[in-house]
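The complex appears here without one of its protein chains, the remainder shown in place.
First chain written, first letter: the chains are A, B and C, and each begins at residue 1.
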Amino acid sequence: MKSINLPKEMKALVFVEKEKIAIVKKPVPVVGPNDLLIKVTTTTICGTDIHIRKGEYPVAPNLTIGHEAVGTVAAYGANVKGFELGERVLAGAITPSGHSAACQYGQSSQDGMDETYGYKATGGWKFGNIEDGCQAEYVLVKNAMANVAKIPESLTDNQVILCPDILSTGIKGSENAQIKLGDTVLLVAQGPIGLCATIGAKLLGAATIIAVDGDENRLRMAKELGATHTINFAKEDVMEAIKRITNGRLCDASVECLGLNATFQTCLKSLRPGGTLSSIGVYSQDLVIPLESFAAGLGDHTIKTSLCPGGAERMRRLIKLIEEKRIDVSKLVTHEYKFDQIVEAYDLFQSRGDGVLKIAVKME
Amino acid sequence: MKSINLPKEMKALVFVEKEKIAIVKKPVPVVGPNDLLIKVTTTTICGTDIHIRKGEYPVAPNLTIGHEAVGTVAAYGANVKGFELGERVLAGAITPSGHSAACQYGQSSQDGMDETYGYKATGGWKFGNIEDGCQAEYVLVKNAMANVAKIPESLTDNQVILCPDILSTGIKGSENAQIKLGDTVLLVAQGPIGLCATIGAKLLGAATIIAVDGDENRLRMAKELGATHTINFAKEDVMEAIKRITNGRLCDASVECLGLNATFQTCLKSLRPGGTLSSIGVYSQDLVIPLESFAAGLGDHTIKTSLCPGGAERMRRLIKLIEEKRIDVSKLVTHEYKFDQIVEAYDLFQSRGDGVLKIAVKME
Amino acid sequence: MKSINLPKEMKALVFVEKEKIAIVKKPVPVVGPNDLLIKVTTTTICGTDIHIRKGEYPVAPNLTIGHEAVGTVAAYGANVKGFELGERVLAGAITPSGHSAACQYGQSSQDGMDETYGYKATGGWKFGNIEDGCQAEYVLVKNAMANVAKIPESLTDNQVILCPDILSTGIKGSENAQIKLGDTVLLVAQGPIGLCATIGAKLLGAATIIAVDGDENRLRMAKELGATHTINFAKEDVMEAIKRITNGRLCDASVECLGLNATFQTCLKSLRPGGTLSSIGVYSQDLVIPLESFAAGLGDHTIKTSLCPGGAERMRRLIKLIEEKRIDVSKLVTHEYKFDQIVEAYDLFQSRGDGVLKIAVKME
Partner (left out) sequence: MKSINLPKEMKALVFVEKEKIAIVKKPVPVVGPNDLLIKVTTTTICGTDIHIRKGEYPVAPNLTIGHEAVGTVAAYGANVKGFELGERVLAGAITPSGHSAACQYGQSSQDGMDETYGYKATGGWKFGNIEDGCQAEYVLVKNAMANVAKIPESLTDNQVILCPDILSTGIKGSENAQIKLGDTVLLVAQGPIGLCATIGAKLLGAATIIAVDGDENRLRMAKELGATHTINFAKEDVMEAIKRITNGRLCDASVECLGLNATFQTCLKSLRPGGTLSSIGVYSQDLVIPLESFAAGLGDHTIKTSLCPGGAERMRRLIKLIEEKRIDVSKLVTHEYKFDQIVEAYDLFQSRGDGVLKIAVKME
């Protein structure tokens, strides 16, 4: 094991109980032969973290939360090759083992699919879920060779802090929409994930990119990031607007970026026969597929869902797209906080006040 | 236009009104430059025809119903090349134009997708739906070059009569399940279409093929056609049986072959994270996706629906599979009737009596 | 048949004999039931036309040459729906029938693949090859429903004149490269087709886009159109430059845009194990695959070739990408000529003088 001089203790934000999170002191993690320890420089807060804080998504008391971090290599084990101490790195929110059946299928986010881990969905999500997460001074990345990606000197933390989750998820939304050159794509809800899906739709060659939200600020940002048309659902009927924009052809694909029955149904209804609905929202209730939108099962429709893709190679590619200036997500980082004020950052993020999209939380 | 001596009139089975179908006399169709006229030798009855008879699926009074026919070339127009009068041929139940946007996408069953036809789903289905169909002495195939396939001398009518609909649909069910070598596939409901899906699962390289039905006869037939395991839902809990057979891994793919909310949900519940549900049933109500089966939208699931694929090339391939003895569906033809007794054949088919699966209706 | 008042005769550029092309008078084509007649407003010259002029690619004497045209609807037959006389339209260089087996496979450029047309490659290419082409006052589009696309009022002829061939071919080059988000793609030769391949690589989400040519002007244009790096093969070793740019990783995909053994081999050599070579060049000699570049057959490489994709839907999508400002190819049109001076335009294009890329030839 190699390491930079490590302290014994570190600060970490933990889930205490429903509605209560707090910064506590914890031992710095022990580094095993396949592990790499990141000294965090920037972390951020995700919608999922808010669900965890509220107790809507259960995690163990005293678990360090958060699943997005940028930092430097503080230590690594004997089997970890190709890294140097002090080098800038990040890991995805989802940290696949690399060796499960799911990884070997190409569905590494569902990592829990082998005789060892059992067959629960979302098994690739470990940080801040079943293992200590990223809102801390140090975070331990297991199976480091499969998960840690380097950050070029030319990029700042804020330019890459969305790679681990929001950017990877949003772009996957558009990848799953199976966009073909010249497609018309609908993106419903333009929060941070939806905006990243809009970036993805542009990046994948859609011609007509229609973004839907109720917030003019977010629609303006959608236009900047690639939307060719926007619909404010508070001001006009979404289906009428889609028909007008597409001359009645409807959409080749739609991306659900929120997680409500209503938005899911809009996404389905907006599709031409043969179209694809890609869902990246997280739902909290059963979904209803209206018979007609589904053409009674005869419309050659496809519905795809996904969890955020992780893994070092995914991260490397997202970083490369940023480095080559194909993508710029730094404008989604609207606020900065120091780690000691992270609970206030949670409050702001949860309230959606002050035009907040994403908050960079700095360790020093 | 070339033709064998044609009569003026022909017998055709038409929809009269709800619950009433009848053989009537009609003029033999006029053959245009892109058309081919088939003198029908064998036709058959589909579950959809029963819905039409009951008035559950509306068609115009006096429309000739039926969408499956085998016969010989009686006439063809000036633009139709490569056929000879008297030659044995068939056309798919779905008769795509060949020129719509949907055809150019590779989704020709949704043929109605261009500025001309509008954007209604299932636009490729014309026979016995929006044009005169196949339960008649003659049937006119428009866009004949895109739709008519030849039958080799070595094959009987009964060997190929399922190609136009049941076989094409059932196999598409398994194609849409995206089966990879060694997959575990569940097929729910083993009527004629479900049995053809089972044939498809075998043909596409599934390892473990689990067929579900409540009828032991059908399960026995499923075993003969390729199922490696069967589950009688009347005798055991389907999910328990799946867990037992798969050692708790669940299924890589499932095919819904009936069209009920309950069977759809079983198909979803049976999937491992990352699995695919292929639906070929025709539904008559809204569908509900239970939150848990869908992993709240995070399970990397895929749901695909489809209408029967048609077109000459699809038909040629199905016929070839039969000719090379890769498939044998003749045992699904359990009964034969003369055309003059076709209404009685409907009665039998509708009642599901006498172990009936498919009925060959002979014109002479 | 509907038509605007048509003259009896028209001017057309024909192949006379090796090295000789000439404008002659010909009858305006007769319009059949499936046909649409375009009154040409703009046409252009392709590298293939130069081969034809030189007699290197044989066509019948007196055949009208050219396969790219923009114009208005002058007449159409009884089966042609959805168009109005005078409306602005174009057709692809490749005009698939819509009904062959190849069309039904999704490989419509190889349209000659059925019992009727035989099985010759490139059967979808008819204009200026086996049927009268586009360098004329009028051009007849057979199977019009499968081939004619509308042009919105907002776009000029010069904005869309590359759609029929160069743009469709170049982009197909990048589509066949199977680009995944974040890929490194090499594009060898930056003539008009190569530049369109560069546009395609950007449109499909490549991160690192490396364009190779020996002409600084073309490399500058490549940068404008999406290349992130350029290599001038006259000034530096291409493989060394690739290794430098990619840190030794080599390329995920490469696109051969010229048609020489040497460029083909560079494309192969530049690939990482598992990479894809997409070839759109037209070769005039056998190709050699060096053992080492091919890893003795064990490197999981893919090589794909293609002819330009045609069909109305392909054209509609390319036009839509231009309309939505996702693509701008008008700067590739460097010169304009009147039709009466088309032979001089050929001379310029053939000489590659005056920085010529593409020439818009105007009918009036």
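In this section, contacts are C-beta pairs under 8 Å (C-beta built on N, C-alpha and C of every residue); 3 or more make two chains touch, one makes a residue touch a chain.
Quick caveat: nothing in here was measured; it's all calculated off a predicted structure.
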item	value
Chains in view touching the one left out	A, B, C
Selected from B:23, B:155 or B:207 as touching the chain missing from the view	B:207
Residue touching the undisplayed chain, where the options are B:31, B:295, B:321 or B:359	B:321
Sole contact to the chain not displayed, among B:59, B:171, B:282 or B:307	B:171
Residues of chain A in contact with the chain not shown	33-34, 79, 81-82, 97-101, 103-106, 108, 114-116, 143, 145-146, 311-314, 316
Chain B, residues in touch with the chain not shown (by the definition above)	171, 175, 180-183, 200, 202-209, 228, 316-318, 320-321, 323-326
Residues of chain C (touch criterion as defined above) contacting the omitted chain	102, 105, 107, 109-110, 112-113, 118-123, 248-250, 259, 272-274, 279-291, 294-307
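The criterion applied here is as follows: only the chains that are shown with their structure count from here on.
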item	value
Distance from chain B to chain A - Cα centre to Cα centre, in angstrom	42
Residues of chain B whose C-beta touches two or more other chains	105
